[in-house]
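Removed: one protein chain of the complex. Kept in place: all other protein chains.
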Amino acid sequence: MTASNLQLDEQGRLHHFLTIEGFNRRILTEILDNAEGFATVGSKQMKKAPLLRGKTIVNLFFETSTRTRTTFELAAKRLSADVVTINIAQSAVANKGESLLDMLHNLEAMHCDMFVVRHGESGAAHFIARHVAPHISVINAGDGRHAHPTQAMLDMFTIRRHKQNFADLKVAIVGDLMHSRVARSEIHALTTLGTGEVRVIAPKTLVPPAVSTLGVHVFHDLREGLRDVDVVIMLRLQRERMEGALIPSEQEYYHLYGLTEEKLAYAKPDAIVMHPGPINRGVEIESAVADGPQSVILEQVSNGIAVRMAVMAMALGRQPGTEREAQA
Amino acid sequence: MTASNLQLDEQGRLHHFLTIEGFNRRILTEILDNAEGFATVGSKQMKKAPLLRGKTIVNLFFETSTRTRTTFELAAKRLSADVVTINIAQSAVANKGESLLDMLHNLEAMHCDMFVVRHGESGAAHFIARHVAPHISVINAGDGRHAHPTQAMLDMFTIRRHKQNFADLKVAIVGDLMHSRVARSEIHALTTLGTGEVRVIAPKTLVPPAVSTLGVHVFHDLREGLRDVDVVIMLRLQRERMEGALIPSEQEYYHLYGLTEEKLAYAKPDAIVMHPGPINRGVEIESAVADGPQSVILEQVSNGIAVRMAVMAMALGRQPGTEREAQA
Partner (left out) sequence: MTASNLQLDEQGRLHHFLTIEGFNRRILTEILDNAEGFATVGSKQMKKAPLLRGKTIVNLFFETSTRTRTTFELAAKRLSADVVTINIAQSAVANKGESLLDMLHNLEAMHCDMFVVRHGESGAAHFIARHVAPHISVINAGDGRHAHPTQAMLDMFTIRRHKQNFADLKVAIVGDLMHSRVARSEIHALTTLGTGEVRVIAPKTLVPPAVSTLGVHVFHDLREGLRDVDVVIMLRLQRERMEGALIPSEQEYYHLYGLTEEKLAYAKPDAIVMHPGPINRGVEIESAVADGPQSVILEQVSNGIAVRMAVMAMALGRQPGTEREAQA
């Protein structure tokens, strides 16, 4: 079974959300369109939508991430779902030697509807999706170096709100491509949405060999790569994931690849600056840029809730406006 | 005050649920009947019942158990209660030397309605039930080697769904009787419900001396004990609770007491196989049996939510169908 088939149900609708690969432009655009409906929810007086009332969503976090856990928990609660969080390090898998599959089958038997999975190993979310009961949806909230598809979609949503047509855009992704699941997912999303030109900018040691097969232009000089781009996506320097000395020092890295106002001036004057967070200020980005007029970093966070609400509602068969669920 | 009196209110209705001992067949049957009403809730589109809306349930976990905590949390949320979980190891009892009774009285003063108690010491749930305010219900979610009554009732529910009349049944409980609070509760439930014959099968080192007073037949040979039974209840080998060498080795234990297809053939052809989980595959049960056609292990998990919903609703005076609560 291909990833594409695995992620869609028999009617071609979203079932799992594991990776951008295998989705076509229609379904990515549908996610963005549905997210528009939720983007206003957060700013209204009343933030609740009853779409997932009676549904049970389990946050399965094999890797701690307060930020990601909080965004998914808020998205689920604002859709009126019941949410249970399981930190696996503290659970029976660790304590009592229960196998992962036995734990999953137990949660299925408890009539859970969705697993939001965060895992340190690439492919973990796919593995889980292949083994759960058919009625359960799996959302990948980041697996190893592989993918972080909701992050990629919130970035697409943010770009579309500022720049309309992907076909007219030059987008640069800057930094630690090697260790970034975000970058992989973003390149696939940008390509699928027909982005005019996708560039990656990084030192040679942080560019994975396969990246040239993805239809992107590789630059090793930041100023050159930024020239005339509409969107700059900075990556977080994954210090905690680096084994060995891939960069000479953070100071040196900042000197060559840190985004400063001086370097940003090479991009178009109305270029937007994005970052998945959390920011390493003074390592990959200057505070004057992170907090400056071209930064849309905090908009990304707001949009993240809307996009996650859209993905969750679609995966469980509830589009905004349909409200077909029974009332308790 | 006897356990029986402690668990029932003045009208003879369920108030605490601490142990099976002291309950008569009428009240156990009432729990099973009420659970039937909730067993369909999980599979319906909308899983919420508003029976406990406005009630506050506190999970008081002195011993970590993600699985048990999750089932009680889901049961409470599906009844629309507010749920607060307190892991005592991290709380004031540990940090600031507050006494257990002071903590309980504080939670009472916060107008909580129910404590779900998990504790490593036998008798802890009774101790708490004897000391809380009269309006508070206590549910024992496992105390030391003593009791785990909701586990026993979900097992009775599972048996009744497959086998109808308890009077016609031969039921065998296999394994570590010595350390199992589940086994104690099951024997009492089976006896009270009038089960035709209850057998326990275990090595001599894992049979508590008092077991013969409970009206069960003791076997030390697995094949002999399984002959013609309708229900096989495997127990978890409590490796974490064993002090000293009560079994020669896990390999040897599996050889003698592990349930394999070959040994299961001694039971009736339509015998069902149960296990409270989590399973030690290859220690007390073969995967071919655990995942085979006679296994109802995952049904037990589903039934666990329904039975816990029934017990919670009954203890707080809400039967399904009454819906007498006010609307907010």
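Residue numbering begins at 1 within each chain, and the chains themselves are lettered A and B in the order written.
Heads up, the rule we're going with is that a contact is a pair of C-beta atoms (placed from the backbone, for glycine too) under 8 Å apart; a residue touches a chain by one contact, two chains touch by 3 or more.
Bear in mind that the values here come from a model prediction, so they are computed numbers and not experimental data.
Student: Pick from A:65, A:191 or A:260: which residue touches the chain that isn't shown?
Tutor: Residue touching the chain left out of view: A:65.
Student: Among A:13, A:77 or A:162, which one is in touch with the chain left out?
Tutor: Looking across A:13, A:77 or A:162, the contact with the absent chain belongs to A:77.
Student: Of the residues listed, B:9, B:30, B:82 or B:250, which one is in contact with the missing chain?
Tutor: Candidates B:9, B:30, B:82 or B:250; residue touching the omitted chain: B:82.
Student: What residue numbers in chain B mark contact with the hidden partner chain?
Tutor: 53-56, 82, 84, 86, 90-92, 95-99, 102-103, 105-112, 325-326, 328
Student: In terms of residues, what is the contact footprint of the unshown chain on chain A?
Tutor: Residues in contact with the chain left out: 42-43, 45-50, 64-67, 70-71, 73-74, 77-78, 80, 240, 277-281, 298-299, 301-302, 304-305.
The definition used in the following text is that only the chains that are shown with their structure count from here on.
Student: Between chain A and chain B, what's the gap in Å when you average each chain's C-alpha atoms?
Tutor: Centre-to-centre distance between chain A and chain B: 41 Å.
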